[in-house]
Structure formats: C-alpha cells, structure tokens
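With one protein chain removed, the remaining protein chains of the complex are shown where they sit.
A, B and C label the chains in the order they appear, each numbered from 1.
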Amino acid sequence: MTLFFLGIASVLLGGLSALALRRQASLAAIAFGVLVGLGCALAVVPAIRVLAGGVVPDLRLSAAVPGGDWVFGVDPLSAFFLVIVLTVGAASALYGISYLAPEAEHRPVAASHLLMSLEIASLAMVVTARAAMPFLIAWECMAVLAYFLIVFESDHAEVRRAGLVYLIGTHTGTLALIALFAFWAQFAGNLSFDALAAASPRIPAEGALVFALGVAGFGFKAGLVPLHFWLPGAHGAAPSHVSALMSGVVIKMGIYGLLRLVILVGAPPAWWGWLVLSLGLISGVLGVLWALAQHDLKRLLAYHSVENIGIILLGLGIGALGLRYHAPVVAVLGFAGAVLHTLNHALFKSLLFLGAGAVLRATGTRLMDRLGGLARRMPFTWTAFLIGSVAIVGLPPLNGFVSEWVVYQALLGSAQVPAARAAILAVPGLALIGALALACFAKVGGAVFLGRPRSPAAEAGGEVPRSMLGPMFALALACAAIGVAPMIAVVPAIRVGASIGGLGGGPMRAAAAAVGPSLLGISLLAVLLVVLAGAGWWLRELVLRRRPRAWSDTWACGYAFATPRMQYTAASFAAPLLHAYAPAAGVQVERTAGAFHTHPKDLVLDRLVLPLWERLRRGAFRARPIQHGRLGSYLLYLLGALLLLLLYLAVRVEGVGP
Amino acid sequence: MSWSGIAAVAIVLFIAPLLPGLAAKTKARLTGRRGAPVHQLYWDLARLWRKGAVYSRTTTWIFRFAPVVLVLTGVLAALFLPLDGQRGVVTFSGDLVAFAYLLALGRFFVVLAALDTGSSFEGMGASREVTVAAFAEPALFLALVALVLATGRLSLTGILGAPLAHAWPAAAPALAMVAVSLFLVLLAEGSRVPVDDPATHLELTMIHEVMVLDHSGPDLALLLYGSALKLALVGALVVAVIAPRAALPPLVGLAVLVLGLMVVAGIIGVVESVMARLRLDRVPQFLTAASVLAALGVILMLVA
Amino acid sequence: MVLLALVVLPALAAVGAYAHRAPEWRAPWLGLGAALQLGLVIFAWISPPPPLFDGWLALDALGLVVLTTVSVLFAVVASYAVGYLRRENPRGGRAFVACLLAFQAGASLVALSHHFALLWVGLEAMTLAVAPLIFHRHDRRSLEAVWKYLVISSVGIALALLGIFFLATAQAAAPAGTRPLVLEDLVAGARQLHPAWLRASFVFLLIGLGTKMGLAPMHTWKPDTYGEAPCVVGGLMAGTLTSCAFLGLARVTEVSAAAGIGPFIQPLLLGFGLLSMAVAAAFIIGQTDLRRLLAYSSVEHMGLLVVGLGVGGVGAYGAVLHMVNNALVKGLLFLAVGNVLLNLGATSPARSGILRRAPLSGVLLLVGLFAVTGSPPFGPFLSEFAIVSAAFRGGHYWIAGAVFVLLAVIFIGIGARILDVVHGPASGDAPAPREDPWLVTGPAMLALAVLVLGVYIPRPLFEALSNAAGALGGWPP
Partner (left out) sequence: MQGLPELLLLLVILTCFVVLGTTRLSACIRAVAWQGLLLGLLPLALYPRGGPHVWGLTAGTILVKAIVLPRFLRWAIREAAVRREVEPLVGYVVSLLFGVVVVAAAFAVSRTLPLAEPAREMLVPASLATVVIGLFVLTTRMKALLQVVGYLMLENGVYLFGLTHVERIPFLMEAGVLLDVFVGIFIMGIVVFHINREFDSLDSAHLSELTD
C-alpha cells in the first residue's frame, strides 16, 4: 500500500511541477512525463501482486468525520481496475504533453496537466476506497475534475454546453449514490464497506432499493442507454487525450461501482440480473446504431463507448443471473467477461481516441466528410487506428475478440441453467452488435483514412510527432498481446470474477478449466492468422514480382474519375442500414437535388431530456408572478400562512390534553 | 486432428470453385441454355493467376492485402468444421464464435479494400455488403444458438456431431426451420439471387462483384476463390445440419458431404432460375425472415 | 463577565466608530470590534463562562456553535469590508461601520440570551441595524428594498413577540420560583406547560422567526433585499441573521420537544421546509441576477434546516451542522459575487469570464458553487447527508426523495448560471486589475474552512454539535 500511495504522490507531484515550471515548457514536459510515468509504474505494482494471487494489507485512517474509519485496500477487483486506470491514465497524460503544446499561449495548458494528474489520483482513490465517505469524495472529485478537463476550450459555446450537460448528468448520478448510502446507513453501524456488507442482509426486499439506486447512480457514469445523454457531447468536446481517459477509464467507474455493489450486497435479485442484461442489449444495439449515424469522428467513438458498455453489461447481467441461480461457472465467466472487456475497451478505445486526436491535430477537423486519404499521409497513425478498429469490432487476432468470446461463453453457458436459459437470446444480439460495429468502422476507416482527401485540410495533413505515436503504439501492442496470449488477461479476470461472486477457489478453477483449452485454441488461431497472413503476403509478392504491374486511376466504369467529391460519403455509406432501422436510428434525412445529408439526433437528449427540461422551465416561469413586487400581497401571503396554521391549530387543539 | 479431417479440408478447398459453376449450369439448363462448363471458374482462376495486375494510384497496401486475408480466413474457418463428420481439425468449446468472426474478418478487409479505391461504385458495394452482413449475422447466430440448445455443446464439432443426430427425432420442426434459415443465410453470404446477382452486368445493381471492381490478376483470383470458399463452408454447415454423419465412417461421411454440397449448389441454381433479384431495400426484410425462422426454432427449443 | 463583554464590546465599538469622524479610523474600529469578539469566543471555548443575570445570559452548546459561526463570519466580513470601503466608500462609511458593529452586538445577544424576550430584543436590534446598510445607496431600488424588508420583517418579529407572550401564558401554571421565559426552566417544567398555549406560541414563533429566516411563503423580502444590498451586507444577512433566527426556532423546538408535542410540530416543520425548497427551486431555474440567485439558494437552505429539525434524530445534528456550513458558504459566495461585481461592473447585463479576469475570485466562486450544492468533500455535504439519512431512518422516504429531486433541479439552476459567469466569454476587454488581497483573503479563509469541515470535524466541535442535537431531542451519527 505504501508503494501505491508513493506512486500516487509522484503523479500529483508531476502535475504540480507542470504548473510550477510552466515558464520553461520543455522542462515542465519532462518533469510531468517522468513523474507521472514513474508514479503509475510504482502504483501498479501492488495491483499486479494482488492479481497474481497475493494479498496487500489495508490502510485504515481513524475517523475524522462521522461514518467510521476511512479504509483503503486492494482486492482483485480494485487491482484489475487499478491496472486499467494507471495504464490508460499514463498513456493519456503522456500523449497530452505534445497534444496540448500548440495551445500553450492562449489556453491554460499547465492547469490542464495538473487536473489530469489529479484526475488519475482520484480515479485510483475511487477503486481503492473501502468506506462510503472516502468513496463518495473521490467519486465527486473524479467527476468534477473531469468537468474541468472537458471544458479546456471553454471559449467555444458548444464546449461549455457539453460540459454543463455532463456536469448535470454526473451530479444527478452522484445524488443517487448519496441517496443509496444514506438509505443503507440506517441498517449499518458505520459507513465502512465491511459494516455495510455486514448489514446487507437487513436491507428489505433483498436490497431492491440499493440495487435500483445503484443502477441509476452508476448507470449515469457508465452511460448506459437511456442515461448516456451527456456522453457523446462531452467526449466530443473534450481534448482528445481527455476523451481517451473519459471513455477508457472514467465511465468504467460505473461498471466498477455495480460490481462493488454485487460484492457488498451479495447475489442480486433475479429482476436485477434481467434488467442489467436487457439494458446491456439496448445500450449495445442502440449505441452502435447511433454511432453509425454520426459524422463527427469523436462523437462516433463516444457512441461506441455506449455500445461497449452494453457488451460489458451483458457479461455483468449474465454473471448476476448465474450467481442468483447457483451456476458458479456461468457467474464467474460472466463477471470475468465483463471486467475483461472493460480492460480491452479501455485499451482500444483510448487508442482510437488518441488516433482521432492525431487526425484532429494534423487536419484540424473532426468531420469525416472533410477527411479522407490520410492513410498515405499518416501511415503510422493509420496502422495504429486500424489495429484499434479490428480490436473494437471484436475480430481475431486481437483482444476485443477474446473478451467478447468470454461473454459469448457465459451467455451460451446459460443454456445449462434452466431458470436463465432465456438469456441465450442475447447471443444473436451480441452478434448483431458485432456486425454493426464492423459496418461502422469500415465507414470510419474508409471515410477518414482511405480514398482521396475530401478537403484541403485533409490534403495538408501530415504525420504527428513520435511523442504522440508512442502512447498509441504502446496501447496497440497491449491489444495485440492480449489477443495472441489471452491467458495473461483471462486468468486474472477469472480470479476477479470469482472474487465478485464471493465464490471460492473451486468455481474459479472450474471456470479456468472450462476455458483453458479454448484459450489455447484462440491463441493458436491468432498465431496462425499472423504468421500465415505474413506468409501469404510474401508469397503473393513473390508471384507478382515476375508479373507486369501497372498504375492508373481507379476504374470508374468508363467515366473519367473526376473529383474526390464523387466518392461515397460516410453518410451515404451508413444510409441503407440506418434506413432499415429507422426510426430507432434517430436520423433526419435530407435529400436535395445534388446532395444527401443525414442529421443525427440523440433520441434521449434531443427528444426526451431537453423537452422535459423546457417544460420544467416553463412551469417554473409560470410561478414568477408570485414575486410581483407589491408589498400588500407579500403581507397577504404571510397572513394566509398564519391563518392556515391557526386552522391547523384549531383542528389539532383537542386530542392532546395537558 | 485426424488425417481424415485434414483430407476433408483439402477436398473442400479443392471443390469449392466447382459450386458456383454447378449453380450456373443448373440455372442454364433450367432456362433452356447450355451454359458455361461446370469447371469454368477453375479456368478463370488459372488465367487470372497468370496475368499481371493494374493498381489504382489511390490505393494503399490494404487494397493488395485484403485478398490474402479473405482466402486465409476462409481456410482457417474450414479447420473448425467437422467436414468428415467426425471432428474439426481444430476444435474447442466456443469455436463457433471464432468461425463466424473469421468470416467477418475477411469481410472487413475486403470492404476496406473496396473503400481504398475511393470509387463511388465500390463504396456503394461496400455499403451494401456490410448492410447485408448486418442482417445475416444474427440469423446465423440464432441458428447456431438453436443447435447449442438442441445439443448442449458449445463447439462446432459438438453441435454438428452425434448429439444432433439424436436431437433430430425430438425436435424435427425446429431443426428444419433452422436448416432453412441457414440456407437463406447461405444465399446472402454467397451473394446469390435473390440477395445479389453474380451474373448481372450493371454495376449499380451488384453487391459483391462491384466491390472487387478494381482488383485484377492474382488479386482478383484470390478474391473469387475466397468467396467461392465461403459459399462452400456455409454450404457445408447446411449439409451438416440436415445430414448429421457422426455415425458414418469418415470416408462415407466425406462422400455424403461432397454429394450434399453438389445438391446445395443445384438448389441454388434452381432458386436462381425461379426467382429474380430483390430490390435492395427489400433485402433486409428477406434476411429478417431468415432470423425469424431461426428465432422460432430457438423458441421451440426453449419451451421444450 | 465574558458574556456581557461579548455583547457590550461590539456595541461600544459601534458607538466609537460613529463618534469618531476621521475616515481612516473606521477600518481600525471595525477590526477592533471583530478581533475582540473573536478573542472572547476563543476564550469561551477554553473556559466555559458561567451564566449571568440569574440565567438570562448563558452559553450552551447550541449558543456556542452559533456564536462561533457568526463571529468567524463577522471577522471575515470585516476584513473584506476594509477592501470594500476602499473601492466604493458608501457615503463616508461612518454609519456603515457603526451599523455593522451594532448588528454584530445584536447577534451576540441572540446567541447568548436564554430568556426569550431578551432573544427577541436582540433579533429586533439586528433587524433594525441592517436597515441603513441595505439603504446605503439611497436610490429608488434600495429604498423599495429596505421598505419591504422593514415592513415584512417587523410584522414577522411582532408576531414572534406575540408567540413569546403565549409561551409565557403557557407557563402560567408553573410552580412558584420558576423564572418566566428562561429556557432552562421552560425545558425543566415542559410537562407542566399548557399544551394549547404552547402550540399557539409555536405557531406564532414559527411564522415570525420563519419570516426572519426566509421560509416560504414569508421569504418574499429576501430576493429584493439581497438583490439590492451590497454583497458585504448580503453575506452578513444570509450568514448571521438567518442563523440567529434559526437559533430562536431551535430554542422553541427544544421546549416543544421537551413538552412532547413533537407529533404536532413535525408536519409543520417538514411542510415549511419542503415548500421553501420547492419555491426556491422554481425561482432558481433561469434566474439571471446573481444576488437574487443567492437569496433563493438561502431560502432553499433554510428549508433544508427546517426539514432537518423536522425529521429529528441525526437530522437535528445535521441541521445544526448545516447551519454552520450554510453561514460560511453563503458568506463565501456573497463575497465572491461581490468581487465579480467589482471586477465586471455591477451594471453590465451579461457578466461572464471572471475566471480569466480575476482567477482567484473565479476559483472562490467555483468552490462556493460546489460547496453550496452539497458536493463532497465540502462541509454542506456532510450535513445534508446526515439530514437525508435521518429522513430515511425515520421512514420519511418520500421526504428524502423530494429533497433529492429538488436538490438536483437546484443544482442545474445554480450551476448553469454560475458556470456561465465563471468561464463564459470574457466581457470587458480592459486589462484585469490586480486582485486586492483584502478582497480575496477573507473569502479564501471561508473556502478553506468549508473544505476542512468536509473532511475533518474537530473533536470539541463534534461534542458541541452532539450536545446541541441532544438538546433538540436528537443524537449524533
């Protein structure tokens, strides 16, 4: 634990040095990078130890405020999320150095670095806190700091708006969590997690209210449909490395919270499992569908976060059902799939956001219909982005496939659990999600990197500096590693899954045995893919070396291939699918003589939340006349209140005698 | 990993180009024409392989890499199917997911290659391809889920093996529906009528053909072979569902498979001669129907 | 003697400040008054002073908490006022400083008096001392504001007096030798009090003191007054005046709790509390004037306090703690807003971009925002948490639910406005002036205090709060 806090301290020190040395930019960059990197490296050590089966003693600070001692500890779940926080956090922070550098003169870059390190620290605190008070404090710090990271470009009105929507969403979630613990407190001696867990049997209706509030509170953070409405705007508006952190780590804290809840309360009621499962399905399908409709690269990626949260929730839901219906292996696999996909999504989604950031830096636009042909100008970025795309679509030989496969295993495994058999219907849903994701990333790759540039900006784009490529390739490497050698991630994930269910070593070993051979098979498949692809490429080159090779324009069926504008746009590419899924896709189609446009609308934010708020506002303004400024009526209110109370007095005066 | 298995894979890899020819032949005969010889595709592939290649200046390595990936994924997917009726060359619990996702990987790269050319035609084809796939994938998985429920196994070898044979008498109607929906999926994956028309010569109406418009020479050969192989694999899946051969000795099973594939190709030909290509925005309905069939099968299994 | 000094010294300082015509002597007088009182308070913490005048003046836990809060707040306001008087010298500032000190003397009297009539005198004195402060600009708007303030709160305080007389009547049957209207004897003999008169007195005191606290629907004077008064005065009113009025209400609640008419008063408290929060929410939505916004936020928090009293148990503890937090946060917010007005001009309609023009004040405003909306790790979070958990514990699930919904709405309203001010497009291209340390130090101290109270409650303070809660029939968490 000391090592952990040492690391966090070093991270914070890095942020402070960035602020202190802001006059000498290069020095500040070095200090920030070194200290943050070192700190993350230090702090991850205890986590690794725990995931390897070791134990780290808790740290307990005697109570300074009511609610019991402040305890910090690292159990398998915390350790797993700690790894996510620190790896992605370090990558984003390091990337941020040169990503923000061009803004140094007109925006508070140093402050942003400091906020970043604070954010990493509070994330680490969230996953290690073992009592309600420090948990809530760390939680709110994480949320609010994230807000300030998002509104870095606060001179743009839409950034401010997105930030406000985010803040409102997250604060509402926090209120739900406060309600959760305030309700729970009445059954427990104090607010330490141990006490709360001990008190959980006393919660009426097997903790129904706690679980419901948990879904509301943590759901806002995780961004599951329909609580996702803050997410696309915030991720789109934030600086790219912040989006990477938000999408990769911050929203995952919602998942962490739900899993922690399961640990504390024990097997959730059946309805909760089904609820989470169906929420996962809805979020997955709608998320990817809405992603297809986007034209803004970062908003598109943001909606994919919603989709992947859906996949994670599928695992979580089936795990909960397995727990409830005493199918330990299904439970372990479900939870393991959830945490594993959390890790994988953190890796490839932050990779993708960093790639998007590189595109943004190079071309200055996020609109896909202005981009194109970047594969030639930014080959390294394109390679990294392609790896991320294959991973997020869940294709072999990368990590996305591994975690989706584990979730599939859990869902298919429910065939053996009579009470939960219906859960297997989620399998085709997951397949649909995969197919749609494939369509979406074909669209992204095609529109942004392939074909010909659609605008001068895209023509101008060039490769970004190494300091930005480095983090991207580090993440890509991690994706490939987990894809080729799944055991390194799956085995710890299974340990975590077992710990979540409160299941002993037995189920853990059973689950490990159940997937062990398959993992070997997957690993073999991945190796074959890589090796044979290389061999095939080499063979093909060998063959073609002796053949005439000519270069010309793209064959346009007899026409001369005139302008890049003739290329298929992202909008047209997605149109058939969106048309098939209307109205759920939530796009407004606009056909003019010369053009075809689709305008994405968020069904929840634009059709539900904002209208409701508008109605509330109008209602509030209807109350304004109360304060119309005439003293006489003010006194009348007073008189009225007095008479009302006297009436109450008269009613209640008999009854209780002296 | 049995020798019969490997032999089976080799044979399927070899006869794959035969199937489109057979379909075309059947169609020709039924429409009173003589038609091209059955082995036409072999000749085409050979000729293309010997040719040189012309590349668009717009394209990048993706364009040239995709054909390799398509064939490779097809070959690897073949390893999972119990082609000899006994067991796949590689098999593990949950490999059915790997099977489907391998095919998806191939599709992903072909689509990217199409977009790499920056041509509006190939963009159009790519868009249609992913649309069709997005509707075919759930149907395929629903069918697989039905098989999982019927057999209680999680590997292709398992769900297509002995237990399936035992499940047939109990759940004949459900399995029949599953088989039909798998056949519809086959039509889509193999880009046949009524989803796509390989014989058309108007780019605006094609799906798969228009995607590979710009490829030439060996690349085109690889692409054509890859799609033929995909047809063969899904066909093998259909055959395996209709005629589980776990009881038969490997060689007989293999013979049954080859025969079955011929029959399937024949049926495709028949369908193509009696049906016209659907309007593109009707395709989703068509494939949704496939999903619904499979879903009915699954529901029957669940309530049983 | 300490108790007497606590009241008399500020009063004498007021007289001195008024008598002493030299302008440069105003800040010293103010500082002297504040410092003396703060010192006495610290002394009172170290050695609890004995009661005075046959128990009319005494210092119990609740009084001590209130006294400490108001004197800390006053010290900060005094330091701020030094800078403020430099910037805009309100008509010489002689009456200004004198009234500030007189107001503080009244506040101390309220905090110390255990005799209800004496408490009333103190409240009335505060009420009147503030009037000239509100009216210092001598324009039509401030005239209207002070008129409404005077009439409404005078009516309220008159009704409170009637309530106090009722209380005396309820005591009529008390055995000989009981000191009339003295808190200890009222509590001791609570069971002999005449229930009908006691209830009547509670009703009138609730209306009267509620008017001074600003509970809906008696809150109408608040937005106008806070909207027109200078921010120094606004902070003092929102922090000190409300706390003193709440103290009065808490005293009656003490008696009622002892007399066992809780079932009678609980619905009243809960009803007024929720109504106040609801009205505040309705007026906070879309509120553009910063000071009116703060006024309604004050209404909201008064409602929260009363809800805390109503749910009882840990809620009582939460209410007392929340009174402290609210006083500090309101002081912080009003002073920060004061800086905003000084920096961006009180007249410019669209004020924003304070974070660029005056970073320190901007940060202070942000701290105030998150503190006042009850976000961890700031003090108000702990107190609100105590109140809502008490509501759950008492089985008032609907009350708790309503509170949470209203808190969410209010957060949206306040957040939208304040964040717009903090980092909107910077209005006014004039180079930002250096921030006057006098105008920043005080609020910064308050911000620090609010933060500390959120993560660390000192042992003595906790005991004081617990005793106060105990007196109100509640208990610590």
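General observations
Everything that follows uses one rule, which is that a residue touches a chain if its C-beta (ideal position, glycine included) is under 8 Å from a C-beta of that chain, and two chains touch if they have at least 3 such contacts.
Because the structure is predicted, anything quoted here is derived from the model rather than measured.
Interchain touches from the omitted chain, evaluated on the whole complex, reach A, C. From the options C:Ala196, C:Leu275, C:Val388 or C:Ala471, the residue with contact to the unseen chain in the full assembly is C:Ala196. When you scan C:Leu4, C:Ala173, C:Ala188 or C:Leu448 for touch with the missing chain, the hit is C:Ala173.
What subunit C contributes to its contact with the hidden chain is residues 117-118, 120-121, 124-125, 127-128, 131-132, 135, 138, 140-141, 143-148, 150-151, 154-155, 158-159, 161-162, 165-166, 168-169, 172-173, 180-181, 194, 196-197, 200, 223-224, 227-228, 283, 287, 292. Along subunit A, the points of touch with the absent chain fall at residues 624, 626-633, 635-636, 638-639, 642, 646, 650, 653.
In this text, only the chains that are shown with their structure count from here on.
If touching chains are joined by edges, the resulting network of the protein chains shown is an open path. When C-beta pairs in contact are tallied for every pair of chains, the largest tally goes to A-B.
Centroids of subunit B and subunit C (each the mean of its C-alpha atoms) stand 77 Å apart. As a whole-number value, the distance joining the C-alpha centres of subunit A and subunit B reads 36 Å. Centre-to-centre, using mean CA coordinates, subunit A is 43 Å away from subunit C.
Looking at subunit B, one finds that none of its residues touch two or more other chains. Here subunit A touches subunit B in the complex through residues 372-373, 375-376, 390, 393-396, 401, 404-405, 408-409, 412-413, 415-416, 421-422, 424-425, 427-432, 434-436, 438-439, 441-442, 445-447, 450-452, 514-515, 517-518, 520-522, 524-525, 528-529, 532-533, 536-537, 540, 543-544, 547-557, 561, 564, 566-568, 572-577, 579-580, going by the rule given at the top. Subunit C meets subunit A in the complex at residues 144, 147-148, 151-152, 155-156, 159, 194-196, 199-200, 203-204, 206-207, 211, 217-218, 220-221, 223-224, 261, 263-264, 268, 279, 281-283, 285-286, 370, 373, 375-377, 381-382, 384-386, 388-389, 391-393, 400-401, 404, 407-409, 411-412, 415-416, 419-420, 423-425, 454-457, 462, 476-477. Those residues of subunit A lying in contact with subunit C across their complex are 64-67, 133, 136-137, 139-141, 144, 151, 154-155, 160, 163-164, 167-168, 171-172, 174-176, 178-179, 181-183, 185-186, 613, 616-617, 619-621, 623-624, 626-627, 629, 631, 634-635, 637-638, 640-642, 645-646, 648-649, 652-653, 656-658.
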